[in-house]
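First comes the structure, then the notes that go with it.
This view holds just a subset of the chains, kept in their places.
Residue numbering begins at 1 within each chain, and the chains themselves are lettered A and B in the order written.
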Amino acid sequence: MAAPQQTYNVGILGATGTVGQRFITLLSTHPFLKIHTLGASERSAGKKYLVATKWKQSTPCHDSVKELSIKSCDPKHFSGCDIIFSGLDHDVAGPIETAFRQANFKVFTNAKNYRRDPLVPLLVPTANPTHINLLTTQQKTVKTDGFIVANSNCSTAGVVVPMAALQATYPGLVADVDVVTMQAISGAGYPGVSSMDILDNVVPFIGGEEDKIEWESGKILGHLRDGAIQHLDLDVTASCNRVAVLDGHLACITLRYSSSSASVPSESEITRCFNDFTPIVRGPALPSAPRRAIHVLDDQDRPQPRLDREIDGGYAVSVGRIRNLVDRAGSIRGVKFVCLVHNTVLGAAGMGILNAELAIQQGFIKPSLEGSRGNL
Amino acid sequence: MAAPQQTYNVGILGATGTVGQRFITLLSTHPFLKIHTLGASERSAGKKYLVATKWKQSTPCHDSVKELSIKSCDPKHFSGCDIIFSGLDHDVAGPIETAFRQANFKVFTNAKNYRRDPLVPLLVPTANPTHINLLTTQQKTVKTDGFIVANSNCSTAGVVVPMAALQATYPGLVADVDVVTMQAISGAGYPGVSSMDILDNVVPFIGGEEDKIEWESGKILGHLRDGAIQHLDLDVTASCNRVAVLDGHLACITLRYSSSSASVPSESEITRCFNDFTPIVRGPALPSAPRRAIHVLDDQDRPQPRLDREIDGGYAVSVGRIRNLVDRAGSIRGVKFVCLVHNTVLGAAGMGILNAELAIQQGFIKPSLEGSRGNL
């Protein structure tokens, strides 16, 4: 599909936070999504962006954004926007995002509040892009031109992309998923994790994280049928750890095959399955889409967060160390691998951006000439 | 049992390395084990200890050791020693340790060379202390007064101590063990891991480590019967990661119960099982034994390497986050927990020291008056 003929104006809620900063970094070079309005708390409203923000990205804030005046998160300040990205904390996100949808805005949120809403697609663009069609049901039900699309949890993204590849090629093969994550500090925002907790240390607990991975996987890997998502029947168990890494969540994943599996794929078949997985195709309409959803790395000690998180601009998942799970009798019972996801790109802001590109491509966001901008 | 009436002279092979330094640190305050001779490579031989050593412990080297003259690792230099601790690298350890045993020395080694020898006890003192009796077979077979006792791999120690507790109380309960480790840099010695590999990073691979955990667990948890070890039938699968931690290997462990288990223990029963596990008893004969083999920590974010590795002087294993593994039908299928082992204390030098205390207590090392010292 061709690139959109016009640009779309973007509003960012929670623009001063870690996810908001990543939205700004990623959008500053986007071909057709243009930053228009920045929203944050009442405390920041009225200030210039860089005055109100502790900018913690390793690339400088774009000049055009520095001087923007921050607005409070009220739909009335965002009337020029075609698309709303929300990097709000969950403790405030719910009612604000509801209000924006009610005001006919198209909202792409990173907050958890709406993820379990049966009307809201929990959309990982390189795993379950077709779930975007749930928006038809949502709009019909809530009776607005607006809608809400939810990102998954950042760690969940690293699990469901390879799982989706396997489901597509070997449906029903996997019965159990064990995930142990080693997650970056940026996932906790700023100031987030105290340096006294993480220097020379690992914290083997992240509040709520394990439950999110376990629950969200079933919805994302489920089927959209008759206007509703049927969750996949799958046992997922997660253990989440915080490590001294700035960006990039690493996960050791063990999949156990269903005992009814007649034959199981070889390691090289799984490698091919991952490398070939193409749920969406990079192109002018989807400029943020990775060249490949999954990059399988050959070296035995990869992926590594510092070295591999930027592959495909952080929109791809990297996988390595694919090896059979063999029991003591020599039978293959499953497969193990290591997976890396850039937690603030594919795992957060980038997922929202790619979801928005997908929504435009699929016709859920009309060009603004046709009046699609939220209005009050 | 009472404390030994006399002291035992100790020789340390590989004294300049990371494990050797930990031996020296731990022994400098030991009530009856006295550092007598330090051995290292030919390159270091003849030099004073602190001249030849890049001391990397966070406590200063004991004054009495600084000035000791290093010997090459030839048994003839160790004639005054009752006990030999070996912190040698595996690429040189094999023939040297054989030579020491042949010269009637009692050798406690941290190297991997002898671990899979059916005559050598793979001894984790707080897991399988009775395996020390395999020494009777060994001495009979190799026909020397000397012997070799092997430490387990450092990560393995963190797995087998809680597993031994469960085996003792619930034999046959566990069928599968999944281990994901996050291991400290000191485990790789000095200079070991490059700072460019670990700062802002995790390396999801440690050469040979996974195989060690998987293989050694079966031997350690096995039974000594008729003078031989029968390995435990158990599926262990491991994924090993290096993280930016100085000391202390953390592991996320998932145990799956045998499908034939009629009833399964509750989380609090497992907690009690761990806390009550007492394979050896701290006392004058075993001064390095931890007060408890396993400390179960209550806080949901513990154990943490920096905060908990020194519990019981590093000789105990800490466990936290004990929680049932429940499938989507609500059935308990196993248990998950987090485990921490101090990799250079219980996981290396401390294990050797405690093994030596045990060997003395059990009569495998006679007081030197009776001529037990190695002689040539």
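Couple of notes before you dig in:
Quick note on the criterion: contacts are C-beta pairs under 8 Å (C-beta built on N, C-alpha and C of every residue); 3 or more make two chains touch, one makes a residue touch a chain.
Computed from a prediction, not measured in an experiment: that's the story for all the values here.
The complex is a homo-oligomer: every protein chain shares one sequence, and counting across the whole structure file gives 4 copies, of which 2 are shown.
FYI, only the chains that are shown with their structure count from here on.
One inter-chain figure worth recording: chain A and chain B are separated by 43 Å, centre to centre, where each centre is the mean of the chain's CA atoms. Interface of chain B with chain A (complex): residues 178, 180, 182, 197, 199-205, 233-235, 237, 239, 241, 243-246, 250, 252, 254, 300-307, 320-321, 325, 327-328, 336, 338.
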